[in-house]
Structure formats: C-alpha cells, structure tokens
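A protein chain is absent from this complex, but the other protein chains hold their places.
Naming follows writing order (A, B, C and D), and every chain is counted from residue 1.
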Amino acid sequence: MLSLKVSFWATLLSLPLGVAVAYLLARYEFWGKQALNGLVHLPLILPPVVTGYLLLLTFGRRGAVGAFLEQAFGLVFAFRWTGAALAAAVMAFPLMVRAIRLAIEAVDPKLEQAASTLGASRPWVFATVTLPLILPGVIAGAILAFAKAMGEFGATITFVSNIPGQTQTLPSAIYSFLQVPGGDAKAMQLVLIAVAIALLALVLSEWLGRAVARRIAGS
Amino acid sequence: MLSLKVSFWATLLSLPLGVAVAYLLARYEFWGKQALNGLVHLPLILPPVVTGYLLLLTFGRRGAVGAFLEQAFGLVFAFRWTGAALAAAVMAFPLMVRAIRLAIEAVDPKLEQAASTLGASRPWVFATVTLPLILPGVIAGAILAFAKAMGEFGATITFVSNIPGQTQTLPSAIYSFLQVPGGDAKAMQLVLIAVAIALLALVLSEWLGRAVARRIAGS
Amino acid sequence: GDVLVFAAASLKTALDQVAADWREETGKQVTISYAGSSSLARQIEQGAPADLFISASSEWMDYLQSADLITAGTRRDLLGNRLVMVAHGVEVARIELDAGTDLAGMLGDERLAMALVDSVPAGVYGKQALMSLGQWDAVSSKVAQTDNVRAALALVSSGEAPLGIVYASDAVADAGVSVVAVFAQESHAPIIYPAAVTANSTSVDAQAFLEALSGPGAAEVFRAQGFEPLVGQGDG
Amino acid sequence: MSLSVRFAHRFDGFALDVAFEAPSGVTALFGRSGSGKTTVVNAVAGLLRPDNGHLQLDETVLFDAERKISVPVHQRRLGYVFQEGRLFPHLSVRQNLLYGRWFAACGVGADFDHVVEMLGIGDLLQRQPGRLSGGEKQRVAIGRALLANPRLLLMDEPLAALDEERKAEILPYLERLRVETDVPVLYVSHSMAEVARLATTLVLMDAGRVIRSGPAADMLSDPENVPALGVRAAGASLNATVAAQEEDGLTRLQASAGPLFLPRVDAPPGTRLSIRILAQDVILSRARPEGLSALNMLPVTVTAVRLGDGPGAIIQLQAGEDLMLARITRRSALALQLEPGTECFAIIKSVAVAQSDVGGAW
Partner (left out) sequence: MSLSVRFAHRFDGFALDVAFEAPSGVTALFGRSGSGKTTVVNAVAGLLRPDNGHLQLDETVLFDAERKISVPVHQRRLGYVFQEGRLFPHLSVRQNLLYGRWFAACGVGADFDHVVEMLGIGDLLQRQPGRLSGGEKQRVAIGRALLANPRLLLMDEPLAALDEERKAEILPYLERLRVETDVPVLYVSHSMAEVARLATTLVLMDAGRVIRSGPAADMLSDPENVPALGVRAAGASLNATVAAQEEDGLTRLQASAGPLFLPRVDAPPGTRLSIRILAQDVILSRARPEGLSALNMLPVTVTAVRLGDGPGAIIQLQAGEDLMLARITRRSALALQLEPGTECFAIIKSVAVAQSDVGGAW
C-alpha cells in the first residue's frame, strides 16, 4: 500500500539525519543552535497547509531546490510518491528528533569518556557506545515518526496533491471521502485500516524497544 | 492572544495526566497496556479531521461525555475556547507522553530503590526522586505539546469551529487567508507571528531544561 | 492514466461516477486528485501535471487564467449549486426566510454553522445571502465557522448547532438534517464550478473528457447529487 | 532486636541458599567477591524477592514466601549504605543527608551535626553529589543511612573507598552505635580488621551458602576457622580493664592473665575493653625473655596445636580467663616442643595492637 511505502521510506531515510541533528543539539554548543532547533520544530508549529505550501514553493518543479535536484540528480519530488514521503518526513521530523535527543541526553557521558580512554575516536564512541544505548529512544522516535507519517495529510495534499495510485496516501483518501455526503462509512473503513497498521507498528516497536532495554539492563 | 491562551492551558492541564500515563506505561505491566498505548497514539495516526469529529461526537453537547460534563459541572466545550484547548491537548498528548516516558525510562531504578529504603512510599519516591530527575523530559514534552497546540487546527476547527474572538486560533486564521487568492501575504504575516511565539517558547524551554540538567549534573 | 483531473473535493461522488461511466464507454482511464480548490490551483501554478481543473469557485479559475495557466477557450461553467439552510433533525418545518425572519431569535444562544465566511466559498456566499436578507448584523456574532462545508454540516447533523448554511448538494445525503430553506439565487453571487483544460496539459483526451462532463449522461449524475448542470453556459 | 534470615534464590548461573541469625549488634557477612553478600542484603532490604524463605525482625515478619507476606521496602525502616553510593544527583549533600528524615517516624535518631562532623563532610553540604570525590560520596551515603533513624542498618562495604585515617574516625562511631542502640547491623566487608573490630556475629559465606556462623569472638578464636578467615585475619580478643594512663603516653590495662601496655587508649580507668590480638602478632617463648623491646609478656598455657599443611601452625592458648591464638611456623612449634599443657610466654608488641583493634565494652 502506498501509505505504508511512503511512511516507511519517510521514516527510514530521515532516521540518520534525525539522529545526527539530535546528537548535534544534545551534545554541542554552536552558533545558530537555537535557529536549527527552531527550524526543526517549525513543521510542528506551522499549520500543515503552510508547510505543504512552503514545500511546494521550495521542492516543486519550479522551486529553487526542486529544479536543482531534478537537473542534478534527476530526483523529482513534485507530484510523486517521493514527494509524499518528503512531506511526511518533514512533518514527522520534530517528533523524531525530540525523542532521540532525549535519549542522547540520558546517556551518561562517563561511559563515553571510558570508551575514549580505550582508544575510540568520537565517531567510534558514537557507534559503539552512544548509539546502542539510545536504541530504545531511536526506536521510539522512529515509531512516532512512522505514526505521524501514516496520519499526515495536510502538508502532503498541499504539496503533492491527492493523485490516486501516485500520491494518494491513506489519510488523503480519508479526507476525500469526508468531503462528500455519504462518504463517512467509507472513510471510517480506511480509518480502521490506518489505525490497525499503526497499532501493529506500535506494538512491534514497543516489543523491540523492550527487548533492547532488557538487554542493556541485563535482567 | 487566544492561540497563546489555548495552547498554554492545553499544555498545562494535560501535563499531570501526561506524566501519569507516561509513568504507567514506563513502569508497569498491566492488562490492556498496549490498548492504552494505542489510544494515546491515536490522535497522531488519525487525520485531525477525524479526531475533531470524534471529539465532537464525544464531548459535544449531545455527546455522551459532553452532556454529562455540562450537567454535572457546567463545563461546556462546544464553541468555547475550552473546546479548542481540549482539541489541542488531545492532539498534543501523544507527543507529550512519549517524551516523558522516554525520560522516565532513563531514570535509574536503583535511585528509586534507594529512596524507598529510606522510607519513601511509591508516591513519595515519585515526587522526590523520579519527578525531579525527569524534569528535563517533562519540559521537552511540554514544549512539544505547546508547539503542537500552537500549530493545531484541523481537529480544533472541526470540533469547535472558528468563532472569531472565541475559538479562532492563529492557525485557522492563517488557513482562512490561504483560501483566497492573494491572501498569501497576510497569511505569511501571521505565520511569522506564530513562529516567533513558538520559537520564544522553545528557547525558553531549552534554557530551562538546560538549567535543570546542569543542576542535576552538578557541573 | 490518460487524463489527470484536479477537482474540488466536494465533487468526489459525482465525478467518480462520471469517470467510471466514461471509462466504460471509451476505455480511457481518468485519474482524479481531490483537494481544496486553493491547493489545487497553487499546485497547477507550480507545474502540477494536471490536465483538467475543476474548481469549486470562479476565483481560483480566474487566478489561473490571469496567469495563462489554462488553455484559452476551454473554460466553461460546468455546474451550479444552491445554497440551503439546514436544521438538525428529520422533517423539520420549513422556514420562510426574508428580511422579517427573526433568525437570531430562533438561534437563541446557539450557533449557526457555516464555512469560513471570508475565505471558503460556501461561507462567502452564505454571508452575502444573509446580508442581502438584512440578517447578517444580527447573526454574525452567532456564526460558527468551519474550514469546509462538510464540517459545518457535521455540526448540524450532530446537533451541536441547530441551523447551518450549506450547499444543496451537501444536504442531499445526510439523514440527520432537513433542508428548511433554499436561498434565492439572486441573494448571493452565482455558485459556479468552472472547468478548464490546463495550459501544459499533454493529454489528447482531456478535451474529450471535458465534453463528456458537459454531456447529458454526466448531467444526470450531477443532478442526482444535488448539483445543477449548466450545460452550454460557458463563456468559451 | 534480632533479625532472622532464611531464604533461597536462583539467578541463572548462581544459586543462593542461606540461613542465619543476626542478633542485635553487628553481624558481619564475610566472603569472597561474588559469594552472594550483596544479594543477601538486598533480600533483607526487600529489593530482591527471594524465591522462598522467611525473614523476621523481632516479632515482625518482613517476608514469608509461603504466607505471601512481603513488607514493602519503605515500611521496613532501613538505613542501607549501598556498595555503589546511589546518592540522589538532584539533591544537595545536605538534602541527601536529610532525605530519610522526611519519612522517619519522629524519634531521637542520630544527631545531624555530629554525623556530619564525624564524616568530615561539613564543607560539602551545599554541593551536588556529581561534584564529590569517590570517598566523599561514600561518606555522604553513610551519613544518609545513619540519619534515617533506622530500625535495621545494612552496610555493604561502607568503608572500602576510605583511607585508614577516615576509617579510624568512623569505626568508633559505628561501634558506639552498636553499644548504645540495639539496632541490628548487617555489615559486609572484605577487611578482616574491620570485621574483627565491629562484628558481634560473623557469617562466613562462600558460593551462595553460609559455611559457618556464630558469635564473632568464638569464630575468630577457633583455630578451625583459620583457613576460612585467612591466616592473616585470625586472632582472638582479650578482655581487659583500663588500669591507668601512664605519663609516657601508654595506657596500662589489666587482663586476667596480667598487665598489658598499649599506646594511649582514650578511656577512663575502670573502662572494660575488648582487645583483638592477631595470631600473627604473637610470639611464643618457653622462658621469660629479657632485654626485648616488646613490653607485654603474658604467661599462657597451650590448649591446642593445629599444624596446617603449609609451613605454619596455629596455637591456641589459655591466657587467664581468655583464649588467644598464636600463629608461628611449624618449625618453631616443633623446636619449642609445644603441645597441650605446655606453659610458656606470649609476647605482644604494644604498637602491634592497632587503635582499630581496641573495641568497646564487652
């Protein structure tokens, strides 16, 4: 199903960036930190329509970045499912970053220090100590992002429209049904499907997170 | 400004419940835990319109809960700013719970054990050890919720509609401007205001969270 | 698909039906993207691959036309609609709406549900109608505005608001409301759903589907959904 | 008050099965790393729920697997000094110290100023635990437990991180606690010196089982226990009364076998003390030697000779009314022809008796 594909890729591809940004925000002080922080939260604050519109202006075919990406890499977002994934990723990004950042802040820097005394450089410390320890947080972030992506529709429909088979995600289909008299029943069916999928993902992630946490606690 | 008031109360009043639910999910195993977890995440998954509609059916004047609340306490949500706050709170709840839950899971149970050996009962342990230690997480959760509340509009307008001066929040005003050709400029002005407010809250909370964390680290 | 249509969301039921019929007839596939007229128009402005645009108001079509984004000569007024007042409940007595009606009194301290009166077309028309009846000043403070007509209808249907102003096409299928009055056509600007082939359409079938939409078969479908087909009233 | 412990518990890879009585006074748990000491203490605290067994403090059943009783941790009124500190990072040192007070049934309890002074943490009261040194943390943890006004003290290697001087300051306090209150103390330590000084009861653990337990004085002076305690820890206690403070800084005590001179013991004449004398600090002589720097020579009678497998021998001696142990080489034992009934002299250097081996009243 398209929605699944969109949410999956949106989550998967934004995860590394999310971890990177969260790490940056949690562990470094730099000029413009608050600006970055604000930028990350922006999609949460803005009405989705505005976000979608801004995406359209930036990543649309006529948009600055969009045109460049198309020329340089043949990468088109506008009115493709990739665009839906982009919109979902952007909307879900603040949730993901927050969750991961909280997890990073909870890691005891003393363990990272111990790793560095044993010869691990910063990237290695991150890969071998920080990352495994924040895994439950990363999973939580990913699941939040996935759920959000499954539910996202305001920005998506504004950015890439609602083209069946191409950019129509579950929520935008729900939206269309809700716009016409008598569509409620149909809409509710779709809602149930969406809820079922998201809950499944949720339970899966809970279970995964628990397993990881248990492994760490060693009990 | 109404949006501020709505977001503020939505955040403030849902905070205790958020902490309670997060604690429950983080520290206990019980029958129906996954169901509760799913319920909490529901507003994230569902299109906001659907959430708004469900709120209308439940908390509307003719809704089961709404009618009861009106009779029992004279508490009316429909077409009041209180309703907008309710909608915002419901929409923001998953974000808040996730953040707080992550923080709780990062607290070392050994410290809680230490407190209980010193005579603190469970609620006291929570109040004197767990809560202070998760404060940065609670602040993060609150700020996420506040930001989300500031940006929330789909569920709000569906539930309490848009009564200027009573339930018209910033996002719905922005939406209105975007509906007419040439309204973009006006909409962007409002967007800037919204962004400014939210960023202010963000910076404030960052600062607060940092102060708390520094106090705990003692450095 | 052979033709990609960008259409206002309120047309979904009818358009889906027409598109299905047309495919049976011609074997051609029509794909329809439903969203708010404003979103769709902006997307077309940004190069969306739409072949045909059906707007819920003239405004957004004018906007595209002035930017030369629709093929000259293909624009036509496809449908009209009527504005009605609905009340909560089944078979509610009709209301005589004129300057003397005490609409505010009927509402008491309850609300009149409408779409956004300054931006969403149904709301704009409703406000015009109430103004022409001299009712606006009395009820303006009691209006509950929603972001689309369907939400306004839901407010009435659920009993949250006793009265609401919606399109006739919306009132058709909702069992929880009854139409208590139909606003006179002259009391507001004409409600028109214009359609046009976009300027950068590459589909050879777009014009054909537009013709089919204006045809008698389509008219029947539209009428069944509460719309008023305006065949032959286009400007081009 | 008295604590009775009997329970079994399994981790995967480790099984624990213990039973012992801890009367009032200090009960020391002694055993190798990994032998299950912390696990026992955790079970008594209620932090671990054993698979089965029974825990009782006086009349109060704390835990009973069969009757499904388990008093919640916070109602057990404990003072627990954890092996790893566990200070509350968000509270200042002062708040940490006073934490237990919030919940303590009002009662006399330890005096704040006194505890702070003894632990030498007066300068640290406003600090956060994150800014303390390892030993400072441990001292605060001790203070926190003492100030909680507990009915049962659990101390898991409380002094391991501390230097000798600081230990020497804290030990007398713990001793006084033992003497002045009847709070039972469960005390885990690797240091036989601490154990010997403090313990009224000694529980020897190995691989999850109690191998021996009983009154510390008996356990320590029993030659049979030497292998378990380690040869360097064996020794016995003499009971003595302070006779006089002499002017060159020595204190003269009277034991039942004769006078004993020790470096200044701060106690008025008449005080009854228990003095631990390590077996390895005792030299035996058939004749009364002359011209030695050692001041103490007690006439004793050999009551038992235990030749070990190695080069050493443990000789049990009757010194007046008390028993003593001497550890000498097997070669000397043979050379001196020591056997039960042999009369000889036990030579003890004054300075070999550490301040930490001079205990409170008996």
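Everything that follows uses one rule, which is that a contact is a pair of C-beta atoms (placed from the backbone, for glycine too) under 8 Å apart; a residue touches a chain by one contact, two chains touch by 3 or more.
Please read these numbers as outputs of a predicted model, since none were measured by experiment.
Taking the complete complex into account, the chain left out of view touches A, D.
Of the candidate positions D:157, D:194 or D:222, contact with the hidden chain is made by D:157.
Looking at D:136, D:175, D:194 or D:322, the residue that reaches the missing chain in the full complex is D:136.
One chain of the complex is left out; on subunit A, the residues touching it are 110-111, 113-122, 124-125, 128-129, 132-133, 215-219. The set of subunit D residues touching the chain not shown comprises 11, 13, 31-34, 37-39, 83-84, 123, 127, 131, 133-136, 139, 156-157, 160-166, 190, 192, 230-233, 248-250, 261, 263-264, 280-281, 283-287, 289-295, 310-312, 326-333, 336, 347, 349-352, 354.
Everything that follows uses one rule, which is that only the chains that are shown with their structure count from here on.
Taking each chain's centre as the mean of its C-alpha atoms, subunit B lies 56 Å from subunit D. Contact of a single residue of subunit B with at least two other chains is seen at positions 49, 53, 153-154, 172, 175, 178.
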